[in-house]
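Handing you a structure now.
The other protein chains are all here in position, but one chain of the complex has been omitted.
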Amino acid sequence: MNNLIHKLTHLNRQTIYGILALGIILPLLFPLRLPEHVSPPVQRLYDYIESLPEGSAILLSVDFGPDVLPETYPMFLAVLRHAMARNIRVIGICLNPAGIGLGLEGIQKVAKELHKQYGTDYVYLGFKPNLGATMLGLGEDVHKVFPTDYYGTPIDSLPLFRNVRNYNDIALVVSFSGASHPALWVAYANARYGEKIAAGVTGVMAADYYPYLQTGQFVGMLAGMKGAAEYEYLVEKLFREKGLPTPPPFAIRGMDSISIAHLLIIVLVIIGNIGYFMERKQKGA
Amino acid sequence: MGWVSLSLLWLAVAAPPDSLPADTLAPRPPRVLEAARFHLQDTPNDAGHSVTLRWTYPPGLQDSVRAVIVLRAEAPDVPMQEVKFIPGAPTVYKDMGIPSRTPFYYRVLFLTVTGDTIQSAVLGPVEAYPQWFHTGRIPILLGVVLYVGLLLWFIVQARGGKELFLRKIPGLEAVDEAIGRATEMGRPILYVPGLSTIDDIATIASLNILSHVTRKAAEYETPIIVPNRNPVVYTVSREIVKEAYTSVGRPDLFDPDQVFYVTDSQFGYAAAVSGIMMRDRPATNFLIGMFWAESLILAETGAATGAIQIAGTDAVTQLPFFIVACDYTLIGEELYAASAYLSREPLLMATLKGQDWMKFILGTALVLGSLLGLFGITWVHHFFAGG
Amino acid sequence: MHLSTDPWVWVAAILSLFIFSFLYKDNPLYKFAEHLLVGISAGYYLALYWHNGMYPNIIAHVKDGNLWYLFPLFLGLLYFAIFVPKYAYLIRWPIAFLLGAGSGIAIPATFQASIYKQLEGTLLNPLNTYPSALAVFNALLIFFGVLLVLTYFFFSKEHKGVLGATSRVGIWILMIGFGASFGYTVMARVSLLIGRLHFLLGTWLGLLRF
Partner (left out) sequence: MAARTIPLAIVFFFGVLMTVQFYIPHPVSQRLYEMVLDWMNGVSAAAIILAVGSLVKHHWRKISRRENVVYSGVTLLAFFFMAFLGLFVSIAEDSLFQTLFANVQVPLQATMFSLLAFYMASAAYRAFRARNLEATLLLLAAFVLMIGIIPIGYLIHPKFADFAQWVLNVPNMAAKRGIMIGVGLGAIATSVKIILGIERNWLGG
């Protein structure tokens, strides 16, 4: 008994690391599909996109780099899948030079899955430096800010832009970011032009952005792996209803891993405390 | 719908409308808002490249305005250029990026939901010019003057030899003991002066503690290892360690190889310091200064080697990790109190008194401002917001 | 399984495993990866300091004939005084410049960002500006919380009596804050690990797909 208590209060690091590694890796390979509860900010973004008539255009801004990929990339994919499955036209841009490739990769991948036509159903305009000027410029004229798309094709020749000129023709901007981009979108596109903004942000940044939800400056927000998982869950349900092949549950798996990791840490701490109190009692006795 | 018609409209109004017969252009003559509604002035507190235009609407008009166009010209009688199109019904526009000390004329057009255009009279001239004093920063100036005054007052007092009380700061009490422990165990001391640059005040605070720690370590002839992430901090910490050895009469103990630069890469540095902790097995680790996410990598590796660890940082986001993984943690302002605490130098201690008084004053302002605020009096809020 | 055929992916993956091996214990593989990282990154930053610091901020201006920039060039050269023992103390001049200018910039900027901004956010507003009773409660809690935490930082008075009590509660608030931050950060750190695992299991080994 003494021995056991001692062992529990003095688990060595390697044991803890091993347990945690298994707890994180196994759910990635074999998804557990822990029950998902969709939180209101996620639901609101989903509902907003759901409410748009077919053929509307939305703008997805890839404002993240590979450093925060695990959290933001699945959000980007999930929103893309939702929009494209609903025949909403997607304009992809990128305001973080490290995200150019990620944006292209994601948009091409989902377009291929859902058999979408470049130039008609979606476009990718690539990267623009100078955040503020770009965000403001889009309120005046997309054609001036992005004369050509990512491939160098003049956007005047793309059917999608025949009736998309500025924010008036873009129903929503979603900024995926691990930094301050969503706040800038609010300051420039929302405050000046009344454009609807939503955000997909990392868990760390989310705390800073909750006020934007309360004031209604964000239509909705996906926060961290959890927000991404919830959106994936909604999109998965939609795909099932539409009889489409369901996409791989990237963030859902990740959220399983996080849940298990949290529970393992909590259990370890509790075990450590039980041992600690029993030891203390023995010493006292 | 869009503002596609905008350019047409602009063509129609770009020529000064009052010089044209009204019925040739528009079915109804444009209404003109009197100049008294407009206030045009140089934008205050800037480098002189901007003017600010403010206006008020006649009763009821604001609700029917859907957009505003601001026009500008260098003379009152030449065609004006559109400088800004603003959707909604704003009441202010700041025209930026214009040359200093050049007269400009403005005209504002209001587009209403009914398709009418209402225009202002020609406004101006106005010149943008630079200012020598930023009146918006007066609150900060007052704060700085008050605070520096307090600090100086207590410094002067201390010159008169007044004894000051200092409360115990456990993390600093433990410094000497921690150095002693390394000496007993015959193992080195590791000192990480944070990962920031020299103009980060936390780094300076850390280097002050390094000076003290090195002197103590020199007395005991215990080696101290100081790896650096920033090149400038490396040069300064090298000087500090060298000077500290000299000041206790042991310049012979200074080994230039004990203070070194590792790399600017945050995690490269963390990897290397983790390696040092595992291989050189320092008995005491000081992690003091500015840290980012690597804080827990350093603190946890140190804890794994069984070293006694004293941490200190003003990085609010990293404090939780130091609190959890280190034996002692200097929290925020305690880091800045360290130099005075360790040296017991009266002039340095005096400023702590000044810091406390300022805290008291700010706390009082917070209480009074809040009481006033609850009753709707918010000038205290504006004072702090002016900062 | 679709193993990656990109050799750089293999390099990155193997080096990542070397770093992970440190979790078990310090070993030659980690030591190799660590020394490689230090060398590569030091070289990287040396080049960056030249291309982003020395050249554009000083040399380019001097080349343009702006003689003001001879001053920092002169200060920069003084670093090398340490190689001449007699004049080694001259290294203090560039340091003094950086310390002085840095401190000077910090004073008003810190007053603005860490003091006024925080006070402004803490001040209570007229009751009718709060959207709900909970918002009022939260604002009051933050208001008193900040005051109590501040009392913990009083140095020149012993923490006894009233100050003892308030500073004690101040510590409690600090601890709740630290605990919350810690708990909240776990998710972010596990997310990072998942990112690495995705690289290893997905990009490298092809066991996972997006």
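We call the chains A, B and C, going by the order they appear; numbering starts again at 1 in every chain.
The working rule: contacts are C-beta pairs under 8 Å (C-beta built on N, C-alpha and C of every residue); 3 or more make two chains touch, one makes a residue touch a chain.
Source: prediction; values computed, not measured.
Visitor: Please work out which displayed chains the absent chain touches and list them by label.
Guide: Within the full complex, the chain left out of view touches A, B, C.
Visitor: Residues on chain C that touch the omitted chain in the whole complex?
Guide: 8-9, 11-13, 15-16, 19-20, 22-23, 31-33, 35-54, 57-58, 61, 68-69, 71-73, 75-77, 79-80, 82, 89-90, 92-111, 113-115, 118-119, 121-122, 138, 141-142, 144-150, 152-153, 170-187, 189-190, 192-193, 195-196, 199
Visitor: Considering the whole complex, not just the chains shown, which residues of chain A touch the missing one?
Guide: Counting only chain A, the missing chain is touched by 11, 13, 16-17, 20-21, 24, 34-37, 39, 66-67, 203, 207, 210, 224, 226, 255, 258-259, 261-266, 268-269, 272-273, 276-277.
Visitor: In the whole complex, what residues of chain B lie against the chain that is missing from view?
Guide: Listed in rising order, the touching residues are 45-48, 100, 130-134, 137, 140-141, 144, 147-148, 151, 155, 197-199, 201-202, 204-205, 207-208, 211-212, 228, 231-232, 234-236, 238-240, 242-244, 246-247, 256-257, 259-263, 265-268, 270-271, 293, 296-297, 299-301, 303-304, 314, 316, 319, 321, 323-325, 331-333, 335-337, 339, 347-348, 351-352, 354-355, 358-359, 362.
The rule we apply is simple: only the chains that are shown with their structure count from here on.
Visitor: Connecting every touching chain pair, does the picture come out as line, ring, star, complete or other?
Guide: Topology of touching chains reads as complete, every chain touching all others.
Visitor: Find the chain most remote from chain B, comparing centres computed as mean CA coordinates.
Guide: Of all chains, A has its centre farthest from that of chain B.
Visitor: With contacts counted as defined, which of the two, A-C or A-B, has more C-beta pairs across the interface?
Guide: A-C
Visitor: Can you compute the centre-to-centre distance for chain A and chain B, using the mean CA position of each chain? Integer Å is fine.
Guide: The mean C-alpha positions of chain A and chain B differ by 30 Å.
Visitor: Which chain B residues sit where two or more other chains touch them?
Guide: Correct list: empty.
Visitor: So which bits of chain C are touching at least two other chains?
Guide: Touching at least two other chains: 185.
Visitor: Would you tell me which residues of chain C are touching chain A in their complex?
Guide: 23-25, 131, 184-188, 190-195, 197-198, 201, 207-210
Visitor: For the complex, give me every residue of chain A touching chain C.
Guide: Its residues touching chain C are 13-14, 17, 24-25, 28-29, 69-71, 73-74, 77, 109, 202-204, 207, 214, 224-226, 248, 250, 254, 257-258, 261-262, 265.
Visitor: Residues of chain A touching chain B in their complex?
Guide: For chain A paired with chain B, touching residues are 13, 139-140, 165-166, 168-169, 192-194.
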